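The other protein chains are all here in position, but one chain of the complex has been omitted.
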Amino acid sequence: MAGYESGLKVTQMTLALNLVIALLLGPLMAGVVRKFVRARLHSRQGPPVLQPFYDICKLLGKEDLRSSSSPIVDFAPIVVMAATITAALLTPMGMRSPLAGHGDLIVFVNLVTIAVVGTVMVGLSSASPYSLIGAAREIMMHIMVEPVLVICLIVAAVKAQSLLFWHMAEGATAGGMSISMVIATIAMLMAMQAQIGKQPFDIAEAETEVMGGAFVELSGPRLALFQWASFARQIVYASMLAAIFIPWGIDLAPPWNLGAHLLKLLGVYVLVGIVDVVHPRIRVEQAIKFFVIIIVLSLIGLGLAIGGY
Amino acid sequence: MTTQELATQLQERFDAEQGEPDGLASPGWLSVTVCSDRLLDAIRWLWEDAGYRFLISAGSDLRRERGKYLVTNLFAQDEHGIYLAVHTEVDPEQPSIPSITPIVPAANWTERELRDMIGVVPEGHPDPRRLVLADDWPEDLYPLRWDVEHGIKPPPSDCQVPREPPPEGSSVVPLGPYFPSLEEPAYFRLFVEGEEVVGADYRGFYNHRGIEKMGCSVLTYNQIPFIAERICGICGCVHSTAYCQAVERAAGIEIPERAKYIRTIMLELERMQSHLLWLGIAGHIVGFDTVLMQTWRMREPIMWLSEKLSGNRRVYGGNIIGGVRLDIPTEVHQDVLDMLDKLETEWKALYKSIPGDTSLMARLRGTGVLPHELAVERCVVGPTARGSGVAIDTRLDHPYAAYDRLEFEKCVHDGCDNLSRTLVRLDETLVSIGLIRQALQQMPDGPILTQIDEDIPGGFEGFSGVEAPRGEVVHWVLTGDENRPTRWRPRAPTYANLQVVPPMLKGSQLADAPINIASFDPCFSCTDRMEVVDMRTDDEYD
Amino acid sequence: MDPLTTAVVVLLTGALLTAFLSRHRLMAGYVALASVILASISLLRLSLWIFSHGPFETVVPLLRLPVSGLRVHLIVDQLSAVFLFIIVLVAVSTTWFSLRAMELCKARSLIRFYPALLLFFATTLGVVAFQNMLVFLLFWELMTLTSYLLIAFETEKPQAARAGLLYFVAATVATSLMVIATTILYAHNPSHTFEFSQLRDTLGTLTTTKPVLANIVLALFLVGFGTKAGILPFGFWIPVAYPAAPTVTSAAMAGIVTKLGVYGTVRVFLDLLPPSELSLVWGSIIALLGTASIVVGTLTALQQTEAKRLLSFHVIGQIGYMWLGVGIGVAMYHLHPAIAVLGLMGGLFHVVNNASYKSLLFLNAGAVEYRTGTTELDRVGGLMHIMPVTTVSAIIASLSIAGVPPLSGFTSKWLIFERSIMAGLYVPVFIFLGLVAVFISAVTLASFMKFLATLFLGDLHVGEQVAHREVPVSMTIPQTLLAIVCVVFGVAPVPVLWYLYRGAAEILPGMVPSFNSLVGTSPFRVNLTLLGSNSAIGATGAWDPLLVTAVFVGAMLFAYGISRLGGARTRKVPIWLCGEEHSYQEIMYSSHSFLQPFNRYFCRLYPELPVPKMRMPGLLLKLLNPDTWITYPAERLAERLARAQTQAGGRALVVYLLWAVALVVIVGLVLLFAHT
Partner (left out) sequence: MLLSKLRQALICLLAGKVTLSYPAKPRPPEEGFRGYPEVDVNKCIGCGACAAVCPARLIKIEDVDQTTRRMTRLLERCVFCGRCAEVCPEDAITMSKQFELTSDQARQDLTHVCEVFMATCKRCGRCYEPATPLDRIMEPGFRHDQIDRGGDRCPYPELRAPDSESPSTDEHDEHDEHLDEPVSAQVAQVVEAK
């Protein structure tokens, strides 16, 4: 518990740290993966590493085309970004998160649900058939993937006997990786692949089928906010996976545990990148059938965890 | 059954006189004329009993020459390698002809085009909507008549082409005209319930550019091959080869052996790069961008090689009436062979990895099912047909250029779904590699172009079919006297394949619609035929 | 006279007055509203008094039945005070809403509606107030009768009559089962009274001496309360009754009747049944039934294409959450009190929240029906453009029922999930129940996205003759009231939890862990840190609504700042449909095809509800049809009286009022005289 004697001083510092990691490291990591994993496997040079930042800055300046007059369309991106930032402040990124004492696993899951709700509301509020179909697919994927996310986190909670993140970060893998934690990690990886919309689960925003799904009618700063929020969400999921499910490096001294966390983050990103490059996109009902299997798998993990393995 | 026996049979049954017996008739070609009231039973006999496959029908305005409209229906008999043209003359005062679509469903589009282009109305056609002309084209203006001047721009009229309403309870999801998964403008209206497609309606010809009108009004014989080559962005050489062969057969010109081999090599080169391009596009549509990048990387050496051979990556510009313009010197052979070996090794590695990839199989196997009967009934051609077990390949059934001197077999799979169509294309690429190797070995020396001394005589028919990467390209030419053909009718394979897409889409998932359409490798520009505005009339073009 | 009886008396007089004023619909409405508000003021005063002084006890002279010197104790303890608060909240908002909403059933005169509504509220007070099982059952049956009148209000509509009959039969069967159970208990009660205190001891002895009989009694009670609450196998009447009833009735009943079912369960299984191994078994059964009804109710709601039917299936779904919370409380009390008390508080808090947003959702559906005449999801859309207040309240209600953090639904679901996971450490089955609840809360979110999308978002398309105006003020105020309640309970849940804790501690025997030990002692009691079982780890769960909401709002401002950074201009453009124009009808994505792949895969699970066809012999139908033997004679009598007055020269209204005042005075005298 060396790094965790939280005085108010530590929380201010982690507040800034979490924000920086979520908002600035997110696009950077996406750029790194796009260049060194995806482009390399495509045998091409790949765009510059800061390309995501260039995209966001360009979009912020571009004209905002409005096709539906409902106020939800300009309110939802702000809510999605806010929910993602709050979730980022909740996740342990190497050290104890700023909102550590003020929110637990269920709060985190529901904050992420707000982000999905925002996207879906934007998709539903325009009359274009592509955005409606995209929003419907987003909901279906969410229904199937959120339970897997929750079950894996609960496996860690059961191992750590508590729902608070810094307990889980330490307790879950205290005695080394048990069987249930391994199963939970695999299931969590699959769920993460779907939550951040990477292949083979890039179904809600399939550009060749529904032209970007819920985002087809978005442009300008609103689209920039959604893209930045999705980059930040990728960091949140990856650091959740790295902090809780990958055991090493949590109890080092302050500067080193952050370094260990970033390393683990990079590892998770590369793994996700490789899986993303090597798979085509599967259909919605195939994804639903696939995730039923993943839910059963994680339930088995949970059963083992309760049994004490 | 040779052409002569067929001619006698048609003679007694439907008193069809044979076309003028000139020495120029090439072996597997027969042209007969039938009067319009005996036309239906002739076609029924050909379609049901004699097992003929419908190709295309062409309407020509011969009022200056014979004072009549001429409607030609073209058929092919693949076992015996016979092409048959059934002509019917229509008098201009009463321009109508009994529709053959109820008997031959594949003739649906061509007969609607007859009505659009020269004003001959097919009586009893199930779906007499306008096909080729734009919605706002005036009602009574038929572009292919000789008195309508080339390149006119009539004021837009406001007649609306009725659209098929969606069935009860389903909504319309438009796929096109400008859609990420279609490279060219085509407009599919998918009727969707939830994620399931319950119906589809196709409205195409956004890219119609009136090339046939150009062919018979402003271009000369030797200008057409270069314009024909630009009918399709990917498979250009097939069109120019088919056109040149048609004119050569009409005028009885014999091209040198070496030119035949060079044409064969150019056609096979083009087939390889077209299949590689298609596999990349299909991978991208299914979301598998790695396949796109890798196949287009393998394709690049072919493009460099064709650039070295012909001076242009894609539009070789090699064919001209009487032979070819570009030669393949012996020192280039070694480069070609090295490129082929490298491509073969990489292609075999890719070929082995595809069946094992379960997630790719999940998207390809069992989707976009085109049953064998529907393929035969709608006279589908090329890999689309060979994917549904229909064993037709123009290179073997109706040999042309140097194909009769090379040994290879047809690649036929009877899975009837996207996967089997993909496997057909993969096999064909390997076959093409083998063909080019054989052609390079057997290629004799000698001239590549016969000098044509006198003008091409008017009034003769030329016909030729070439196996393009997407299917059988057919060009029918009626030679004219002012150094240009009076009627030139190209038909791209997608023209036949697209008519089977709406029934095939019914029942599939919405997510599969783009890949099902792409598995036909549609080339919408081919279907619409390209045009260049004439410089001299200084028409504004944008 | 004690506040409870005054409330009941006010409601009774209100009922009588509205009966007479049924000719002037608006006047009757205002009188009903006035009486409800008066009753609520006295009830609120009573509940505040209870929370400060402990349970309120008086002997009600009214029912001094001569038989065996039976003296009836009216005891309102803190648990009942909580339910009083719910009844007040729902009664005020639904009556206020009904002022203009009843214009929908113009054909029917209101003589049967307002009296029945006020009687219904009066009987619910009775159910909550008495600690005597016999009186409890009496009021329970009266509630069934009055609610039957409310459901079968539009008897000319066949499905309303059928729904009423179905409800009446189901409720009566349930009550008869409970009567049987009470007689068994009464027989084994040495002191032969129906008081809860004695029954508690008899049940205690019964569980030890004759466990089989005790189980039967508990089973009967479970079925009785389950039917009224709407738990899966027994709640089949809800999807038939609520859509057929006028929206005001379904809002009132959804807010109160199902909650009283939970009240009954808590009374029997926590108050009467001493905590023991048996209560673990029964607690698990309750939790299992709850989870089953969560799953099936919500999954079936996903397929519905009619708004009220969708909401009624969600009633079954939400009741599941309450029973899950109560189940944890019942099962875990003897094993680990901290988890049990918090689980029970979670269940009760969900009861309070559900009362607010469930009736709000029904009011929204009523507003949509009032303005557009239909609640079919496909035929109406984009109401956000003409009904902003209803849309905002619908969004708040939908988000809070789906459990989105800053709103009230989340806090109760958070408590229930958290405690079910912690309980799972001891009794593994609870963890899986909690997980199923999480899975289904996502499905609830999906079905309410569909509800919002088809009714409110998207482009406006309503019937031609629909006026493009918001619903009248008298309907928007109750909606905003309930929406504010949802938000306030979400952001500041601790005061409500404090009252719930007092209510729960009241009925739980033995030493109950203190509120601070359960919920942590952060400043202003804002941060709920739930202490786990082994104190080595300390807090196991944390939820700080105020701070997280503050951070959320700060992040929203930050995001708004970013979006304004580029200074981009906005421009109106039509939808991009790939280049061709399409009419709206062509591309409208209908609601039944909304989640079609998911529905087809999952929802074959629960086929359409098998509703029995009721063909009753003519006589019984006539007997059960109240119109023939109560309403019409009363109406004719009232008319004759009115006509007599009008001949006396047109001062009818004033005479009415005189009559009303006279009646009140007489009733007051009787009560006063009897009391002394």
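Lettered A, B and C in written order, each chain numbered from 1.
One rule holds for everything that comes next: contacts are C-beta pairs under 8 Å (C-beta built on N, C-alpha and C of every residue); 3 or more make two chains touch, one makes a residue touch a chain.
Just so it is clear, the structure is predicted and the values come from calculations on it, not from any experiment.
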item: Among shown chains, those touching the left-out chain; value: A, B
item: Sole contact to the chain not displayed, among B:164, B:357 or B:377; value: B:357
item: Omitted-chain contact residue, chosen from B:60, B:170 or B:294; value: B:294
item: Contact partner of the left-out chain, one of B:308, B:372 or B:506; value: B:308
item: Which residue of B:52, B:221 or B:524 touches the chain not shown here; value: B:221
item: For subunit A, residues in touch with the removed chain; value: 40-45, 274, 277-279
item: Missing-chain contacts mapped onto subunit B; value: 218-227, 230, 290, 293-294, 297, 300, 304, 307-312, 315, 317, 325, 346, 349-350, 352-359, 452-456, 482-483, 532, 534-538
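The rule is simple: only the chains that are shown with their structure count from here on.
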item: Pair joined by more contacting C-beta pairs (A-C or B-C); value: A-C
item: Whole-Å gap between the CA centroids of subunit A and subunit B; value: 49
item: Chain centre separation in whole Å, for subunit C relative to subunit B (CA means); value: 70
item: Sites on subunit A at which at least two other chains make contact; value: 129, 133, 284-285
item: Where subunit C touches two or more other chains at once, by residue number; value: 577, 587-589, 594-595, 597, 600
item: Subunit B - residues contacting subunit A, complex; value: 171-174, 179-181, 192, 195, 283-290, 293-294, 297, 359-360, 362-363, 509-514
item: Of all residues in subunit B, those that touch subunit C in their complex; value: 165-166, 169-179, 185, 187, 192-196
item: Complex interface listing, subunit C residues touching subunit A; value: 384-385, 399, 402-405, 410, 413-414, 417-418, 421, 424-425, 428, 431-432, 434-435, 438-439, 442-443, 445-446, 449, 452-453, 457-459, 527, 529, 532, 534, 537, 539-544, 547-548, 551-553, 555-556, 558-560, 562-577, 584, 587-589, 594-595, 597-598, 600-601
